[in-house]
Each structure stands twice: as structure tokens, then as C-alpha cells.
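All protein chains of the complex are present and in place, except for one that has been dropped.
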Amino acid sequence: MRKYSIFALAREAMRQHKGWEEQWGSPEPKSSYDVIIIGAGGHGLGTAYYLAKEHGIKNIAVLEKSWLGGGNTGRNTTVIRSNYLYDESAGLYNHALNMWDNLSQDINYNVMYSARGVMMLAHNVHDVQVLKRHVHANRLNGVQNEWLSPQEAKEFCPPLNISKSCRYPIMGAALQRKGGTARHDAVAWGYARAASDLGVDIIQNCEVTGIRRAADGSVTGVETGKGFIGAKKVGVVAAGNTSHIMQMADVRMPLESFPLQALVSEPLKPIFPCVVMSNSVHTYISQSDKGELVIGAGTDQYTSYAPNGSLHITNHNLEAICELFPAFSRVKMMRTWAGTVDVTPDRSPILAKTPVKGLYVNCGWGTGGFKATPGSAHVFAHTIANDAPHKINEFFTLERFKTGRLVDESAAAAVAH
Amino acid sequence: MLYIRCPYCEEYRPEIEFRHAGEAHIERPTNLAEISADDMEKFLFIRENKRGIIFERWRHIHGCGRFFNCVRDAVTDQIIMTYKSGEPKPSDAEIEKAILALKEEQA
Amino acid sequence: MSGLYRIAGKGRLTPAKTVAFSFDGKSYTGLEGDTLASALLANGVVLTARSFKYHRPRGTMTEGSEEPNSMVGVRRDTARQQPNVRATMQEIYDGFQAVSQNRWPSLSFDIGSINSLLSPLFVAGFYYKTFMWPRVAWEKIYEPKIRAAAGLGLSPTEQDPDHYANKFAYADVVVVGGGPAGLSAALAAAKQGVSVVVCDENAEFGGALLYENDVEIDGKSGYDWAKDIEAQLAAMDNVTILPRTTAFGYYAHNMIGLCERITDHLAVPDADSPRERLWQIRAKKVIIAQGAIERHLVFANNDRPGIMMASAARSYLNKYGVAVGSKIGVYTACDSAYAAAFDLKEAGVDIPVIVDSRTDVDPALLERARELGLTVQTGHSVIDTTGKLRISGIKVAKNGQMANTKYDVDALLISGGWTPSLHLYSQSRAKPVWDGDVKRFLPENPVQDQVSVGACAGTDDLSDVISDAQSAALAAAKSLGVKKPKKISSPKKVTSHYGHAGDHIGSSHGAGADDAVKAFVDYQHDVVANDIRLAVREGMRSIEHVKRFTTTGMATDQGKTSNLHGLAIAADGLGKEIPQVGLTTFRSPFTPVSFGTIVNHGAGDLFDPVRRTPMHDWAVAQGAVFEDVGQWKRGWYFPQAGEDMRASVNRECKTVRESAGVFDASTLGKIEVVGPDAAKFLDIIYTNAWSTLKVGRCRYGIMTHEDGFIFDDGVVGRLAEDRFHVTTTTGGAAGVLNHMEDYLQTEFPELDVWLTSVSEQWGVIAVQGPKARDIIAPLVEGIDLSTESMPHMSVREGTICGVPTRLFRMSFTGEMGYEINVPADYAQSVLEAVWTNAQKYGACAYGTEAMHVLRAEKGYIIVGQETDGSITPHDAGLSWAVSKKKTDFVGIRGLMRDDLIAEGRKQLVGLKTKDPKIVLEEGAQIVADPNQPIPMKMLGHVTSSYWSENCGHSIALAIVEGGRSKMGDALYVPMLDRTIEVEVVDTVFVDQDGGRLNG
Partner (left out) sequence: MANSIQALRNLPLDGRLAGGAGVSITPAEPMSRVSLRVKDKDVKAIGKALGVALPSKPKTSNMSGDRASAGRCALWIGPDEWLVLDGEGADIAGALAKTKAVISVVNISHRNTAILLEGQNAVDVLRAGCPQNLNDDVFPVGACSRTILGKAEVVIWRTDEQSYHVECWRSFSDYVFKFISQAAKGL
């Protein structure tokens, strides 16, 4: 694979960029693989990459029913942070955060990770208690997170309205400076290119329609739109569609799929320096490198696989934005869209073996899995390769729903994303 | 905003009058205290989450206040029928009939 | 004079009605009815903008909402600054001011255009390939640079002074678009008596007929015919006509979102008038008549100011009387451009050449061109253009050859044919269908109650457009139950001279894969044909990848004029047919919509209801500082002169224990549970038992979900065998009622019991402290307040100050106390009477903070503070409140799950700091060994922590692993700057044996 660099770019500029290779191949599926990953989102592609790179497995396919990166990886608001409360989550998300640092260099693809800081606002005494609990727990877990007074918050993010007269005045904020954003598409493309380079077959437009199992129950391969493909191991990394796929192996999941919306404004000159999230007022916002305000909303209340979302959800979301940033009332929304997110009862992911031999699942990231992409892919690859979890993901099992040993970030009144 | 027929109000009403209440027809065991860990997990957490026709509960919370059930296509969001809580789960045939009727209505 | 390029006798504006406006600080004169674009063109101002990436000089391309280039900032005053306004849609008024965007220092001299020189580097997706080395440079240099270059317009920075409105509406038929199709459909439907809403995004109805001068319908000009229909519609009661109203979204279950622009075109808007109104219309039938959008042609340097769509130029001439140049070339692949050339020629404008890339052109057109003395070059293409800030010439070559002829022009009209607008059709989740014969995607498979008519449905012939629209309306009326539809007469004679045949999709001659030229596909985002080819070469085989890699179609125009070209070039690169590659997804909004409009009434005061208790004014009079608890305003503390929060709270806490305090507890949720099975029902809902509770007594109860975790608590009083008064937490009120209704309606419908929220029926005055009885006694009638008759945890009905009361003897402070429930409207008055008595005993008013301290001194939990959704009653030390006898209650099985009965769970304990003066921080974490390395093993956290004036030391509650077995142990709370040693103690700090409760 040709290395990407400013020199390569300059060289290509002189010949009208005719020399670039395909970033990833488009092979026909082989008859069988050592590992098949279902779902070419960031987590799936990353899993394939680490399986090939760190576990020496060369015979891997990623099957994608549509175009790679077109699932939630391609529709998320790209907030990256790791200041989760519980040890288990902090470990997982911080593993990811540390990986973001060098991801561009590792995969030789600029994913534009931007550590511009993620600030979470407290609007009442309860918010203060909860966010401070996070700040303290994070510090002792080695996760960066600090407490800001309203004035400090305003300095960090000048558009913020810290007047006492607003409906829910800002009483402080928790700031993770290393939090930020990344270019979501580039994450999928970069992993695809790097995986492809290591020999991984990425097969798009190839929907998995069945999971074939041997008499002993173990996985032998998958049925697809392109016929049967054999596999020793299958990793399901299909976000909103996980229940549907696991059902093919008779595994029923503690998941529900909801439409989750986002929108972008028209592009504006730089006005918003960081990421701001508010749990009480229900919104979050950042400004992309192209200039649009990228704004995330909540889910619709009902389960659905239609990635659309309703106008009243947009309304609720923008109310919050205009309350926090009244000047944005005259800014216009340019495009809205939605994804289908898979939500577990405790809002924590499942990264685990399943009761079916050879079948692994990585799901339940709900409204906030983009930030975890490198970490999740990394430990999931470990889990598949070793048929045992990495220390970092050993809590994120399916069994926890039986024992009640939940990692309940939402119950701890944490925020999404 | 969906438009949902409340079987008690006998009328379509806008979604924001309603509160979604999860999957329908998950029975609460009468001997709840005695069920196995597996069954408890199923009862609490395991959901169909089907990519297709689903059964769900709604409450007309800002209307008549009643809980009721709804059959919806989770891919198109089309509502196929709603019925009062306590009424039996409609059969496949009944659902098919309802879908046909809706198609005719639109044509 | 309203501009040199205004042609006398042309257009429909009134020459006498001039308006003064400015652009980039320079003053101009325009006419009433002008858009900014038409007024600038009339004044010969062609350069209006700079492109996004390369800062290329750009001018107006279109005459409508699809405009990709002419985006300006509009300013009414310092707060009313509007970025990214389409000059083509903005009407001007006297005093109107606009500025150009994305340029520095000026539009004609823009430093940013240096990017254009670097464009060989700045190809699609270049940033993914570079800026990675050295690693720190990304954060320090590259990223800040990239970010600084972002954006088009300037964000407003002041609070928006305007307000916005909303309307929920229900209509039988909603018609989107007011061209001949929309107007015909609306009238035909309206005549059947059904309710009709018809909207058009433009200021005037008429659509294409506003500029198609060649149309005649039953002897009237197309324009007059349209005006006539509009007048008929306006006169009908069942019709709502909405000009300047964009249908921006088509949502589930036939809901359409409209944005009505009410004041942006007015010089002096009515102060009361909303700026814009959101309409959320539920339609029984939607008739989409969006029309079609003209495409440009993709050739080298096709973006110079002065290049525009042929139909736009025709529009500027026929609507506004403006010639878009004085020497205008035409380059087309479509018949309709000829009409523009002919109209301009007839108006006296020089048309040096018409270049038609087709070889096979309608002879009638060529004949007419000859009559007018025009040169037509068929089988030729424009392969390049010249000019800096305005086009100055074109190079015309025979197709397939590069040898060319130059023509001097100051404008170039282009047309690559027409794209039916499928935006709303697609938003309704229907799939466009490719028709290979006409090379169009068409709206053939509606999935909601919807039909498309007119140009957006691919109907070309105007009389077909009208009759199709009428039949669609009749069919709609029929399906709405109109039994005997009224006959609608179709026009007898419809003539229009120029059709819309002919098209070119994809790059044109001279802009092929091997041509190193800038042939723009997406103007606003500076995407050229070669960017798309590059994307394909790099393995982007899905059109969705091509879109995201090149950003084509992702600008504010969402690719209205360009998407099909992008698709065709990609398809060509992939060696596939257009339908195999397919369109990207159309999404709402059709054109950008202000946040304010979406928010409408939900701004400012109405963002969220502020709930105040019936005694709020009393608290204000007592100098309360309030805190937000959910939507409620609650008195937080009541400082007296010179007191800060801490001093105030200390005094309040002390006074309550020494004398008494008065507290507004009205926000607590209250539910009246009535019916013979009431106790049975509560037995299910709470973990503890209720059947055993005697009438006149009350009890504290805990509620869990089925998972066994605490979700609410409160005191319940039994008023009669069949009547309970349940209280909930303030925040939990709605959730608890919903939870109870759920169980009652769906799990235990056989029980005879009903639930009614009475949270707001009763104002609640808590009087707590040793003097509580003395304070209230003089006011109470019909209740014996003695402890023998009315002990702790009892409830009585009687009167206070002559009004009915439900009087609870209970305590959340550990003192003897009462909660006086009175009908809300009386609460303030009763409280004033209580307060008058209270003062005699030196009692105080206390707020939520003192309440929190007092209850913590007693070890009482607050749900949501000591608990967080992962705490069982056992964890919270409330095992006594979990019945061991009941065979069922909500949570019974959940509580038995492995992890919930495991050893080492976190448990509620008290903490005392070694240094009694230190008040721990709530949320602080607790460890056994403060010297261990990070990550540390955390045992739990501080849930509540206060200075206790009554104890003379700080107190805290905490959730700690195995806490109850650690009594007396030393633990540590590591803070940023120090480590605090604490001792694990019992949760009760004051009055361990509870003697004070009995007074």
C-alpha cells in the first residue's frame, strides 16, 4: 500500500492524482474464512484490522449489507470522551481515548481527532453532585476530567450563556480536555484501508441472512445475499441490527433499537470552540471543521428501524440549543438525519462471547459508541482471537443481565454520548 | 410525529399525547417470586426487537390515560392496528387482513 | 433609475416604486418586488460571493431556492444578522442591507483565493492523506488552520429579538407548490368542498408561468391565468393560501412541515408579528407539485460570475425586466434555453451565439433563431471561459475537437436540462424510479397518502400538467369520501411554444477524465468533475461514499442543481448505469430553516414551564433564595440581613431543633388511591405492607422497579378503609403515577381501585420542631393534637383557619412535626396565619438546604441522592421496609438476583471526618488506601455532606462497599490537593433513639 503523506500528495498533484490506488479492495467472497465479521462500521472494520495486525489472523472477511461506514459510524455526532463513572466503563473508554491519540499514525489515515475538549454542564444541585462524582472517580481512575466554575466554563466556551436569569442557569461544568471529535467517515475508511492492506476481504452489498451451525451448535458460517460463506468464528458488530442477526443463531438479546437523530446547521465562520453537552437541558453541540454546528438530539420514544426521527424531537433539541445559545436562533438547520441505535438495559455495551460456540457479539453501544471505536475493536479482536475476553471487557458480558451485575452508567445519571 | 389510533378514544391522535411503554405481551408471571434466573432475565430484559411487525404498548397519557397495544411495522413505522390492553394478541391472519385493508384504504 | 440593466417595458415591477438598498456598504436603487439578486443584476453587479474552498469569484446562478452561489449576510440591526441568505429568495425593501461572505478583505480582492492556486493539492479528501506528521503539528498547526478557514457566513452573536410562531393544522389536502400543477390541483380539490392548504416558497404564486411568456391558456397569458386561479382560491373559505412558505419536511403518517416567512421581506415589520411560523400539518392527502430544477452544464471554468441558468435569465427578464448582460452567450443541451435567448434578443440584447451540444435539434427552434438573426452552433460545446470577476469570453469547439472559436460575452446562459424535484416524495420514504427513456428519476411508487403532479412527476406538456393535477385532486377528493364530485373543466386551449426536451447529464465536452480542468459539479463546495473521478479511482464505489469523500451535494443547497451530474460522472467512472449507482438520500429540510422557527414558542419564558407553589409569594416575601428542582422553584434557604448561605442554613437548622421551622413542602407528589382494593394494590406497589395500616395512621414506603432497585419513596396515610393519601418525591411524582397506572391497568385490572393525582390540590405546610404543636394548635379545629390521640405517623382530617385540612403528624427532620395539607388556593393564607404564630415562638422559615441537613442528621435518605438506580432497599439500610411475608410485590424477584444478594455490596453508612471542621465534597470518592497507585480501588462515594451546626461537626452519608461491616474503620477521601481521613459511623447523627419525634 502506498503510504499517505504530504510528499505523496505533492507527487500526485503533478499528475492530476492519477496514481492513487483504491483505498480498499472489492473482492468477491471466498468460500470460507477463519473469521467473519458481520457489519462494516468502525467497530467491525477495526476488529478486522486488529485481528489481522495483532493476532496474526490473515483469513478474515467483513461482510456489509450496504456500504461500509454507512451505519451509525457514518451518522454520529462524533463526540469523543472517556469520563465515564464506573471503573469498568472508564477502563474501556479510556483505552479507546488513548488509542485515538495515535490512530491516524497507526493506520496512516488522518482521522482528524480533535482534542478540543468536551464540557458537560451542570444546571442544578443534583447535576453538580453527579458531575463532581464523575470528576472524582475519574481522577482516581486516571481519567482526565476537571471541574469548572461558570466563569471558567464561559472562558473555555465564549458563546455560553451563564447569566443567572436563564431558565436553568449554569452552576458549573465538568471538562475533559482530551475529549473532542474526529472525522467519522475517515475512521471507517482508514480502518477499511488498513485492514484491506493486511489482506482482509471487505465485502459490501452482502447482507447476512442466516447463521449456519453444526450439530453441536457451533457456528460453521453465514448465509448471505452472495451465497453461503463458511467461517470458524463469526463476530456480530451490527449495531441497531444486532437483535435481528443474533436471532438467526437463536440467541435473543437484551436490546432495543431506537431512531436517534442529529442535525447540522449551515456552515458558519468559527464560533464554537469545543463540545458542549447538557444532560438536564438535553442537547449537545460542536462545530465541524467545515463550519456547521453539529447537534445531537435524543431518540424517538418508540423502537424503529427507520432511520428518520420526528420533527418534535428536532424541536425539543433546538429549544435546548437556543436556550443555551440564544444567538443561534437565527442560524438555520441544513440537514437532519437519524441512525438506528441498539440500547441495552444498562446503557453499557456487550462485548463478549455468546452461548453459541464461535459466535461473538459487540453491540449495545446505543447513543455513544463512536468514541469507543478503537478500544472496542481492539479488545473485541482479542476476545475473538483468544476465545476469551481481554481484561478491559470482561465485565461487558451477556451474563450480567442474569446476575444483575450491571454497569449502569445511565442509572448513575450519567449522560449519553 | 406518529398518528396513533387510541382504541378507547376511538380516534387518531398525535404521538405527543402518548407515551411509549415498551414491548407488549410480556407476561408478568403470577408466581414471580419463584421463577428461575433465566426466566427472570427474559422477563426483565430480553426483547424481541424485531425488524418487522412488532407488538408494543402505548399509554394515552395526555388523553384518556389508558394503556393499549399496537401492532406496528418497525421498518416502515406503519401502524397496522391498535387494541385495548387485555385483548388477545392478534393472529398473523388478522394482521395480514389489517395490512390489506390499509393498502386498500390508501389506493 | 433602478439599474442600467433594467429594460424599459419589460418585467412586471413598477418603475416608479423604487427602494434604496446597499450591498457591501455601497448604495443602490432597486424596485419594489425585486429580490436582492435581481436588483444587483439590474445594477450590473454580477460578483456576489466567493466559493467555500477555493474562494472563487461567483455570481448568481439561478432565480430560486436552488441557488448554490449567491449567499449573503443580511442585516437589520446588530441583533438581527442573518448569515447565508440566498440573494435569489430575499426580497429587498427600503433600507435593506446585505454583505458578501467568506472573503477578506473584500469581495473583489480576496486573499483566500490563494487556495485556488493550491487546488492541485486540495483535491477531494486530501486532508485524510496528510497533516499527520509530526503528530503534534496536527493539534498545534494544521487543525487550527483548517478550522479557521471553515464556514461561510458569520454567526449572529446577540440574542434573537424576534419571535416565532407555530400552528398545528389538519387538512384534507395539502398542495406543495403553486405553479400550474399546484394551482390546478388546489382549485379542483377546493371545489369539491374539502379543506385545502396550498403553499409556495416564492412571494408570488404561478411557478414557471411567472416567466414563461410563451404560454397562453384559453386566451389568457399564463400569468393572468395563474393570477385568476389564485384569486378564486383566495375567495374560498375552505382554502388556505400560503406564499413565502416552504414545505421543508415530509414526515411519518402524512405530516408536512412548512416554514412560513412573515416579516423578512418587510421594511418595517409589525412588532407583534412573528418572524416566521412553523406549520405542522397532518394531511389526509398530499399533492406534491414541486416542479423541476434546471441543471447547469459541467465544463471548464463553468463558474465565472455571469454564467447562469437559462431559465433564470429568462426569469430576470420577464419578471424583473432585467437583462443579465449586454452580450449574452447561450450554451445548452435543452430546448428551453432557446426561449431565454429569444426573449432576450427580442428585448434588444445581443446574443452572439447559441451553442447546442446536441446535433439533433428541433427544426422549429432553429427556424425561429434564424428569424431572429441568431447564430446557432449545434454539435458544439463551450470548452472554456475567460474573465476574472466576470465572464468575458467563451471558447466554443466542435464536439470531439479542441480547436475553438472565441466569443466575447459578459454573460453565459447554460442549460443541461431539468431534474424533477423529488425532495418531498423521497422524504416520505418513497423510492425514486429511473426512467431511462427520459433520463429522469420519477416519483412512481408513493408509500404514503400522496401523489406527485406536474413537472416534478415528469409531465412535460402543460395541458397534461393541468389535467393530471385536476384528476389527482378529484381522485383525492373521492378517496376522502366526496360522493358526487363536481366536474372540473380543463382549459380548452393551452399553447406554449417552448418545451423542455433535451438534456445532458454528467460532464460535457472538454471536461473528461483526461482534461485537467476545473469543471464544477457542486459550486458551493467547489467539487469538480475530477474530484468525483478521483473518489471512484480511490475505491469509492457507492454514491454515498462519493458524496462524503468529495462533499458533493452537502452544501446548503444540498445539490439541487448538481447531484445528478455527480451521479452520472461517478456512474461513468464505475462503468455502471445511473440507476445502478442511485441517488443519495433526500433529507429534511428542503431548504434551510431557522432554529427559531423549529423552536417557535419554546424560547425564552416559554422554554420550560416554571412551576411555583401556592405559597411562593410568601417565600419571596421572606427573602428566599430559590433552587430549581425539576420544573419547580423551591425555597432553598432564607437568608437574613448579612447572612450567606451557610450562615442562613446553620441558623435555620438550629432553630428547627430548638424551637420550630416552617417549610413549604407543596411540591411533593400526591396521589389519592381510592377503592375497596386500595390496600391490596399498595401491597403490590410498595416493598412493605399496607393492608395492616390502620385508618388514621401513616407509614413510610419504598418502591422499587421489578429489578429491585429503589425508584421512589414517600409517606402514605390511610384516610379510610378505601382511601389512601400517597406522597412521592417531587421529581418522581409523574413517574410514580404512571408506574402505578401501568400495574393497575395492565397487570391487576381486576382490582377495584382508582388513582388520582392530587399533587396540586393540596398546598403543604410543614411545621417541624418542639414548638410545632403550640404553633398550629390555635388554628386547628376538629382534631385532637395530643400525642395520645394523634401520635407520630398519623393523619387526621379537620379544619385549619376554617378550611379543610389533611393533617399529617410526621417528620423528615427528626423533630416532632406536622404537615398541613390545605386546598391550594388557601395555602398562602393559612401559611401566613401559621407564620404569625410561629414567630411568637422564635421559629424560622427554612428551605430545602436546611431540610437536607436535618434529614441527614437523622440518616434519612433522599432518593436520587443516596440512591442512583443501582441501590436496593437493603443497600440503603431499609431492609425493615421490605416485607418478608408478602408473596408478591413489584421487585420481589429482582431483589433475589445473584448480584443483588452478593457479599460486598455498597451500603449506606455515615461518615465523620477526622477533622470535624472539614466538610466533604458530595460526589467525592472513598478509598481504603490513599497511597495506592492510580487507578485506585474505590469503595464508594459521598452522597450527602453538610456542616451540622446541631452536631458541631460535619456529617456525611456515603455508599461504601461492605459499609456496615466497616463501622469505626478509618477510610480516606483523596482530593485534588489533600487526602481527608474519615471514620465510618452510623447513619444517624442526632437523636439515635428517636425520642424527639414524640415531642
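Note that the chains take the letters A, B and C in the order they are written out, and that residue 1 is the start of every chain.
What we mean here is this: contacts are C-beta pairs under 8 Å (C-beta built on N, C-alpha and C of every residue); 3 or more make two chains touch, one makes a residue touch a chain.
This structure is a prediction, so every number in the text was calculated from the model and none was measured.
Partner chains of the missing chain, restricted to those shown and counted over the full complex, are B, C. Within the set C:Phe122, C:Tyr142, C:Tyr170 or C:Phe748, the residue that contacts the chain not displayed is C:Tyr170.
Considering the full assembly, C:Glu672 is the residue among C:Glu672, C:Asp742, C:Asp875 or C:Glu949 that touches the omitted chain. Across C:Gly95, C:Gly219, C:Gly802 or C:Gly904, the single residue that touches the chain missing here is C:Gly802. Within the set C:Gly151, C:Pro274 or C:Gly539, the residue that contacts the chain not displayed is C:Pro274. Touching the omitted chain from chain B are residues 1, 8-11, 13-14, 16-17, 62-66.
One chain is missing from the display, and on chain C it is touched by residues 163, 165-170, 195, 262, 270, 272-274, 280, 282, 600-602, 605-606, 608-614, 632, 672, 674-676, 752-754, 756-762, 777-779, 781, 800-803, 822-830, 833.
Here is the rule we go by: only the chains that are shown with their structure count from here on.
Averaged C-alpha coordinates put the centre of chain B at 28 Å from the centre of chain C. Taking each chain's centre as the mean of its C-alpha atoms, chain A lies 30 Å from chain B.
Chain C has its Cα centroid 22 Å from the Cα centroid of chain A.
Each of residues 251-252, 255, 280, 429, 707, 894, 897-898 in chain C touches at least two other chains. With touch defined as above, residues shared between interfaces to two or more other chains in chain A number as follows: 306, 308, 310-311, 402-403. Those residues of chain A that touch chain B in the shared complex are 241, 243-244, 247, 252-257, 301-306, 308, 310-312, 342, 345, 401-403.
Contacts from chain B toward chain A in the complex involve residues 1-2, 15-16, 19-20, 22-23, 37-38, 40-42, 44-51, 54, 56, 72, 74-77.
Chain B makes touch with chain C in their complex at residues 1-3, 14, 19, 21, 28, 32-33, 35, 37, 40, 43-44, 57, 59, 61, 65-67, 76-77, 79, 85-86, 106.
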